[in-house]
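Excluded from the complex is one protein chain; the other protein chains are retained at their positions.
Chain nomenclature is as follows: A and B, assigned in order of appearance, with residue numbering initiated at 1 for each chain independently.
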Amino acid sequence: MSLWRKLLYVVLGLVLTASVAATWLAPAGYARQYREATDAPPSRTHWLGTDELGRDRFARVLYGTRISLLLAPAAALLSTLIAAMIGGLAGYLGGAWARMAMAVTDLFLSLPWLFLLITARALMPLNVSPLVSVLVTFLLLGLLGWTAAARVLCASAATLRTSDFVRQARAAGLPGPRLFWVHIMPNLWPVLYAQFWISIPVFILSEANLGILGLGVAEPMPSWGSLLKELEGLVSVGEEPWKFVPLILLVVVVTSFQSLLSRQEEIAA
Amino acid sequence: MKRHERNSKGRANTNWRAIAVATICFVFVAQAAGQGELRFCLRSEPKTFHPLQVDDDASAAIRYLTGGVLVRVNRQTQQLEPGLALSWQVSKDGREISFRLRSGVAFSDGTPFSAEDVAYTIRQLMDPALHSPTGDAFRSGAGNVDAKVLSPSQISIRFPAQVAGLDRLFDQVAILSEHSPKKEMAVLGPFVVADYKPGATVLLKRNLNYWKTDDQGRKLPYLDSMRLDIQPNRDVEMLHFKRGELDLINSLDSEYFDKLANTSPQLVHDAGPSLDSEQLWFNEVAKAPIPGYKKNWFRSANFRRAISEAINRDDLSRVVFHGHAQPAVGPFSPANKFWFNSRLKPQTYRPDAALKALQSDGFRLENGTLKDKDGNEVVFSIATNAGNKSRESMAVLIQDDLQKIGIHVNVVTLDFPSLIERMTQSFDYEAILLGLTNVDLDPNGEMNVWLSSSGNHQWNPQQKTPETDWEAEIDLLMRTQASSSDASKRKEAFDRVQEIAVEQEPFIFLVNKNALSAISTKVQGAAPVILSPQTFWNAERLTVSPK
Partner (left out) sequence: MGSLRWKIAGHALALLATVLLGGLLSATLVRLAPGFDADEEELDPHLNAQSVQALRDARHKDHNVFRFYFSYMKRAAQGDLGTSLALGQPVRNLLRDRIPLTLRLLFAGLGLAWVLSLTLALSAAWLHVPAYDALTTAVGGTFLCVPAAVLVLLSVLWNVSSALAIALIVFPHTWRYTQNLLMKTYSRPHIIAARAKGLGEARILFWHVVPVVAPQLLALAGVSVSMAVGAAIPVEALCGLPGIGQLAWQAALARDLPLLVNITMLVTVVTLLANSSADLIGHMVQRRRA
């Protein structure tokens, strides 16, 4: 294992460990309000300062990491699998199947899913626990976020369908399912990895934006998305650079993920 | 040179000189009269330019700037002043009002103004098919409104029943022209809509036919034009203001107030407590789809008072509004000097007393969780509209306060239409945190909030008969004050309404926000007040210097 890979694993490991150890690293918790010290700069008591309600930002970053780091990749995996099945199969089968699947995909891309999300919130009880709310949110994101990749996967699979090695395999009598899973799918990894990697931060940010519909994480529970929303107060953030820490953390984690995935893909190839 | 040639040349020279002098004078006068362009933002798209159908803030701002009214409430002194009417008289029974109008006034397109236009406006206003919010304020009883033109400059308007505060209501009635081909776009106010780019800008230009002059006889308004950008986002608005692309921010968030005050204190203005309030209320609707035991809690005045006592209003004012708010005392803000019941005392933060009060009702604290007498954990949700940062923050602070007495609160932010549907149709909510923007000083403007049969009686609307004695008493008191023309009798009745409201806490009033604004130093003549529109209430006398 190269030094670079080791470093990436260490970074990810540290982030994961810190989020798991949040209870010990930030014993005051993410909800406690230090009302005499709101919007405070970093200090010995509050390493990343406090937010506008006096809550310790460092604690909120740690606890928020748990939610986002666990659920966003899960949702990303779901959307990637759906994209693989729909896009990959459509491209492999070709003809009318592909046309129908892509028409459905295009329709999916165009519809105002905002209203489905509003309906989903309405169907949930008002007193749903913050965890259930955020689980439902990421599930919905996973179920809705597959369309872009499906199109690219369909094109990739269609190209592979007519490639020489697939023709040879078919001529050799390989059954369809085996052809698809063993010979087509592995060649779709570049797109699948890209879809997975892109979806993680997109879903983290979307979860925060869905707060406007009552979905997403509920107060006082933090998430990376809700912490990143602080950056929208751009007017003042320039003077408060510690507010960039959640963004830097997200970039580091996402970049580390991607670098590890790229290495994995090269090794597999 | 022959004599006649010298004469023609001389006359020509004289003509040119006269033209030159006239041009110079014109330019001088034009410069003196033209005092720049004022630029600020509207927070939403104006829904209408028809002054009688105004029901949103953006349209109301445009109506204020373009509409000519018979009488105007001076936003600074809060006194009624002559507008298009030189004088007026309200009959003893409060059903009739007579106006003596100014003569020699014309609409922006030159169409002459007369009493016929006032009669036409009243007919339009009271047309039931129009459903004018302004008109509804005049509807005190069944029957027709009779507008009688006595002469071109005199008109008498008779209503089927007494209308409380009748004269002040005409501050919101912009007069339309009966004869102008431009319909409602022909106006009598200081400005006229010159251009409207949907989603982008509304441009107002000086109304050259505006009737008002200043004390020196100069025509008003001083400004050449006003550019109103449509910008819902407050961060972007602040960026533009800081860059000098906007001249004022009419309603400034407390967070931005402090940040601006640190760098440029001369730009910010705190006019003190406004008329607006933020409040929380519980769902007391009998048919609401919430558990019966929760309805029992919410319908208990003792429970509501305990919740009220357990909320730290000082912290709400200090933390959420950075000190630019005051704990609310009751339905009306102390800024409403005449109508506010000064005998009322602010609610103090007493969580121990709150817990005791709940315990007297059978609630008990078990392992940090409050339970009712049947063992149900006290858990409820507070819903508020998403996107309003201060309300979301208040909800979180209240959640923390109530946690200290063992009550678990779930904060739910919903998009506004979903919230309104729950509030007014499905009644599928437990508690809601919202604000009330008071435009009127007169309590009659809140008739539909306090009457139990009304749709805006938020905690339990459209009751066939009052479900509680205190609501029946409030109904009686509100009708009493609406049917009296004696200001002191009206005040006495409404004082009692305020006392009942504080005793029973159907609304848990939280804070009265201060009226905050930001005004560029380029703007001269601005004097921010608490009544809307805070900063440009005297737009006709504002000027903007180039630097």
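Everything below uses one rule, namely that contacts are C-beta pairs under 8 Å (C-beta built on N, C-alpha and C of every residue); 3 or more make two chains touch, one makes a residue touch a chain.
For clarity, every value in this text was computed on a predicted model and none was experimentally measured.
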Contacting the left-out chain in the complete assembly, out of B:K148, B:K182, B:K197 or B:K373: B:K197
Which of B:D270, B:E421, B:E473 or B:E499 contacts the chain that the document leaves out: B:E421
Residue, one of B:L38, B:A137 or B:L402, that touches the chain absent here: B:A137
Residues in chain A touching the chain absent from view: 4, 99, 102-103, 106-107, 109-116, 118-119, 122, 147-148, 151-152, 154-156, 158-159, 162, 189-191, 193-195, 197-198, 201-202, 204-205, 208-209, 228-229, 231-232, 234, 247, 250-251, 254-255, 258-259, 262, 265-266, 269
Residues belonging to chain B that touch the chain removed from view: 45, 47-48, 55-56, 128, 131-134, 136-137, 139, 197-200, 229-233, 235-236, 239-240, 415-422, 424-426, 445-449, 454-456
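The rule is short, and it goes like this: only the chains that are shown with their structure count from here on.
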Length of the line joining the C-alpha centres of chain A and chain B, rounded to whole Å: 44
Footprint of chain A on chain B - complex, ascending: 235, 238-239, 242, 255-256, 259, 315, 318-319, 379-381, 383, 386-387, 392-393, 395-397, 399-400, 410-415, 418, 428-430
List of chain A residues in touch with chain B within their complex: 31, 33, 35, 38, 52-54, 118, 121-122, 126-128, 130, 211-214, 218-220, 232-236
